[in-house]
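Inspection log for the structure reproduced underneath, given as structure tokens.
Excluded from the complex is one protein chain; the other protein chains are retained at their positions.
In this document, chain identifiers A and B correspond to the written order of the chains, with residue numbering beginning at 1 in each.
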Amino acid sequence: MKAESKTEAAAIGTEPAAVAGETLEVRGLCRSFGDHKAVDDVSFTLPPGGSLGIVGESGSGKTTTIRMVVGLDTPDAGSIALGGRERGRKPRGRAERLARAREIQMVFQDPYLSLDPRITVRDCIDEVLRLHGDHADKAGRDARVEELLDQVGLGEREAGALPKRLSGGQRQRVAIARALAAGPRVLILDEAVAALDVSIQAQILDLLGRIRREQGIGYLFVSHDLAVVRHITDDVVVLRNGRVVEEGRTTDVLSRPQHPYTRLLIDSVPGPGWDPDRIAESRRALAAVEGG
Amino acid sequence: MTAATATAAAPTRRGATARLRGIAAQGPLFTGAVVVLVLLTLMAIFAPLIAPYDPNAIDLGNSLAGSSADHLLGTDQSGRDVLSRLIFGARTGLLGPLLVVVISTVIGIALGIVAAWRGGWVDSFLSRTMDAMFAFPAMLLAILCVAMFDAGLTAPVIAMTVAYSPYVGRYVRSVAVQEKARPYIESYRVQGWSGWVICTKHLLPNIVPSVLAQSTINFGYALMELAGLSFLGFGVQPPTADWGTMVNEGQSAIMKDAFMPGLAPCFAIIVAVVAFGIVGEGISDRVAKREK
């Protein structure tokens, strides 16, 4: 365990001491597209090594929010800071761009579209190491690639393959390894298990849980699936129409929801004993709140 | 850098035999069209070796001779061997469109990708400029160019390049906009790569096949339009053998019941244009299949 983290620090060139103890603070985030307020005054905090679920349906603003956090979009207002370093505005120059990339990485939803079809698994991870590593020697990078692939449960056979030879679950493992290669402190998982078969989804959730325990990386877990969120996050924020309607410890929010929308979301999750009448009632309760 | 060259080399190594098998698998029509294009190219390159006569050797005593063992396709009004002129005509016939397609593809790719990647006002400016260029009739432009430069291959090629570049540019822009939104491109942005690297190493190679398909079809159109200009007298000047000028000269022969001098080049143009069309469609079918 100790040896592993040592090689990691050497290969990546980040200071492991700093990894612990940096909080991601998002305050008053706003983003509009034309007249439509996609994200409206969203705030949340991700403690170091924590796991925060961002729950919402389509149009809730969850995707826009994390795109701003990761730097694919720029907020109209508000601040995003990791360890006090503001990252809400566009980066100035290469050094700042790379420094930010080393802080927050992301795994996308669709494993079939998130890898360059022309690049083998090994090269796809090697690229990241070349961009972010201090060590340019091939041998060191090769060892690190192998280590990363091993961490996500992929072997030599997959390393030489092009993405089209891999299953959805394997591709998602590659995407996770690629994100870890930059040595991030925060990993954003954008519906990262939504497109996978149930049995594979559980494998990836298992893997993500282990990585967090071993490496202390913080997770921003974006999902529409409350059952998944319940098992992988400590805290949760519920978004609706661009605003936070409820937040708190995941177990509290899911067992004692305060906002009618959260209750509706929970009631809607299918399962044995699923009751359309109760859902209809929750919907009326929500309409009463939003109407008034 | 070694990793990059290895990936670049891999497809070419797999290339030759696999590619031939791929061509055959596309169906007899596609295979036939590829064979036609290869033969045309060889004909153009080795024209001096293949042609039975000097294409410009005048034999007024033997004008408008029908086909015979000596002159397979007969002779034209000046007694020149039609077959030899047809073979030499493939040189200007293919060289002109080749220049047009290569230059317009390069310019179009540059314009299209910059517009798609930068977006915003850069995109608006480039797109409107391309629209404006597009609105200008190519033939008129060509005639203007001839007036400015001189008759010959240069003027029509410049005119056609100017006319085709915005066409390619608009196509590249639309493909690149789609590609840019794909998660694998976004993940490179998240990793901290510069726009230049992402565009040249990842975005461009992934859209090149579809652009190539479009350019192949353009080749046929350019060939036809350049032949048209020659026919009108704005292109390659007599006595140089060229399919367009040959059709022009053949007109009067038809009045005298000699069809070969006019019809043979017509036939050559049709065969070439159709072959380019089939190959272009075939390539885009393959791209579409790969996308699935």
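Couple of notes before you dig in:
Everything that follows uses one rule, which is that a residue touches a chain if its C-beta (ideal position, glycine included) is under 8 Å from a C-beta of that chain, and two chains touch if they have at least 3 such contacts.
Methods note: contacts and distances are computed from a predicted model.
Within the choices "SUF system NifU family Fe-S cluster assembly protein", "GTPase", "ABC transporter ATP-binding protein" or "FUSC family protein", the name that UniProt assigns to the complex's undisplayed chain is "ABC transporter ATP-binding protein". By the touch rule given at the top, the unshown chain touches A in the complete complex.
Of the candidate positions A:Ser43, A:Ser79, A:Asn241 or A:Ser268, contact with the hidden chain is made by A:Ser268.
Touch with the chain omitted from the figure is made, among A:Gly155, A:Pro276 or A:Gly291, by A:Pro276.
Annotation: of A:Ala99, A:Ala202 or A:Ala285, A:Ala202 touches the absent chain (contact as defined above).
Contact between subunit A and the absent chain runs through residues 57-58, 167-170, 197-203, 205-206, 209, 224-228, 230-231, 251, 254-255, 264-274, 276, 279-280, 283.
Keep in mind that, in the parts below, only the chains that are shown with their structure count from here on.
Between subunit A and subunit B the centroid-to-centroid distance comes to 47 Å (mean Cα coordinates, whole Å).
If you check the complex, the residues on subunit A that touch subunit B are 70-72, 94, 97-98, 100-102, 104-106, 108-110, 113-120, 122-123, 126-128, 130-132, 138, 175, 178, 182.
Of all the residues in subunit B, the ones that touch subunit A in their complex are 2-4, 6-7, 11, 182-184, 186-194, 202, 205-206.
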